[in-house]
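One protein chain is absent from this view; the other protein chains keep their places.
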Amino acid sequence: MIEYKMPSLGADMESGFLREWRVQPGDHIHKGDIIAEVETQKGIIEIEVFEEGIIGELLVKINEQVPVGTAMATILSEEEARSGIKAVPTEAQKETIVAPPVTATIVQPETIPHPHHIRASPLAKRIAAEKGIDIATIHGTGPDGAVTRDDVEHAIAAQVAPMAEAPKVAPAEKPVMPEIKAEAKPKIEIPEIPKPTATPTTAAESIRMAVAAAMSKSNREVPHYYLETKIDMSKALAWLSETNKQRPVKERLLPSVLLIKAVAKALIDVPDLNAWWENGLQRKESINVGYVVALRTGGIMVPAIHDADTKSLDELMQALNDLIPRARALRLRSSELADSTITVTSLGEGGVETVYGVIYPPQVALVGFGGITEQPWTENGMLAVRPILTATLAADHRASDGSTGSRFLTSIKNYLQQPDKL
Amino acid sequence: MTAEEIKQTLVQRLKSIAPDTEPSQLQPDDNIRQSLGIDSFDYLQFIVAIDEQFSIETPEEDYGKIQTLRELTEYVAARVKG
């Protein structure tokens, strides 16, 4: 039996509200299936599974607030399901079946990462450890954001209390998750949630808070270094223009696609930047490019384009066509929020030339592209006017050094000189 | 199709591409993308939509000519008639 746990959809996420189960006990599930919808600061997220099997029990009720790492459902193998489902359990039996997994997850010490460098009182840490709660998931309200006993107790209460008692256990002044009013509401009715005062209530404010938390963490913990290079885009743009001419408007490509592909291919050459920093450098197998989508109401969403290195330019364009509108509607999937291994931000359309980005932890690099502007350019001793793009790299100096970053930018530059091979 | 009808259709299309903006507030000579904060991706979707709506074909090199509501209305009007 596998316990399906609430995934973390970013370093800044502490918990989410379960809004809908898309599966029932007994349903067969496959890798990539969406089993639930969870509301977070980043909107309604479709949560995917990565296991094969049969849904055993649903351990979390609709509209319950679920801290990251909490068991949400059990997934059974074929054999387990056969032996278990034969006799439909009575109510009493059900109780005994349901109860253990919940307690089990609460007291499994090995599932709790040791709370290093978490700002919390000794007492709060001790209680959290005793109750099996990952203190990193608890929002601290003490001095300078320290987690105190109250915070831990509220988190415990939120975890175990039935929904009906939620207002009692989650006092309005200390919400862990603000309510979100997403533009694109799911079909289900969302009952009233105790609305905190002086806390974000609109999606825009909520996203602002999420961005604020992630960026503060980054600025606090990540020693950034910055590199910059200018790239002659004449070949790339000429190729793009030629290609688009032969295509109906619907199939046209945007320059961003070339940039994303060049970044993805450069990461094959320089894998140290396709990584997470979590207790050391962890290189990632897949190259999932997080692409920054600015929301007109403020804030950003950064959906991942999975396996960008293996996708053709057309596939990348399709991916953007799919992701950008969903990002704007705050309807992304869990894997799209959590899987990015690098971030690409393209701010050229706003007219800026150079972007100095802030890394989204635990990623170790962010590539910024400015606008493409015509500039004097020398080549082989000749002066010419060329469309020039400034590419910057913000990288985590714990994970890599300037020479690595330099190789990476040079690699991007080289790929963009051969657009037909991208 | 009158210029006003074309303009109304364009405004509707813009609204559906960027629901959180107010295209009806656009002045004829406002730069559409700058005024509404529409990026190249949205703009491409918009061009796709008007091409379908008016059964026209807008080549990439014409994008520079259709930056305001007035330009765009005239551009579409010329092509729909033609």
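Remarks
Letters are used for the chains, namely A and B, taken in the order the chains are written, and counting of residues starts over at 1 for each.
Keep in mind that, in the parts below, a residue touches a chain if its C-beta (ideal position, glycine included) is under 8 Å from a C-beta of that chain, and two chains touch if they have at least 3 such contacts.
The working rule: contacts and distances are computed from a predicted model.
Candidate names were "Aspartate carbamoyltransferase", "Carbohydrate ABC transporter membrane protein 1 (CUT1 family)", "RNA polymerase sigma-E factor" or "Pyruvate dehydrogenase complex E1 component subunit beta", and the UniProt protein name of the unshown chain is "Pyruvate dehydrogenase complex E1 component subunit beta". Shown chains touched by the undisplayed chain in the intact complex: A. Although one chain is not drawn, the whole complex shows that of A:S121, A:S340 or A:S411 it is A:S121 that touches it. In the complete complex, the hidden chain is touched by one of A:T148, A:S256, A:N288 or A:S411, namely A:T148.
Residues touching the missing chain, restricted to subunit A, are 121-126, 141-143, 148-149, 173 (touch as defined at the top).
Note that in this section only the chains that are shown with their structure count from here on.
Taking the mean of the C-alpha atoms as each chain's centre, subunit A and subunit B sit 34 Å apart.
Taken in their complex, subunit A has these residues touching subunit B: 183, 241, 244-245, 248-250, 252, 254-256, 294, 296-297, 320, 324-325, 349. By the touch criterion stated above, subunit B contacts subunit A in their complex at residues 18-21, 33, 36-37, 39-41, 44-45, 47-48, 51, 57-61.
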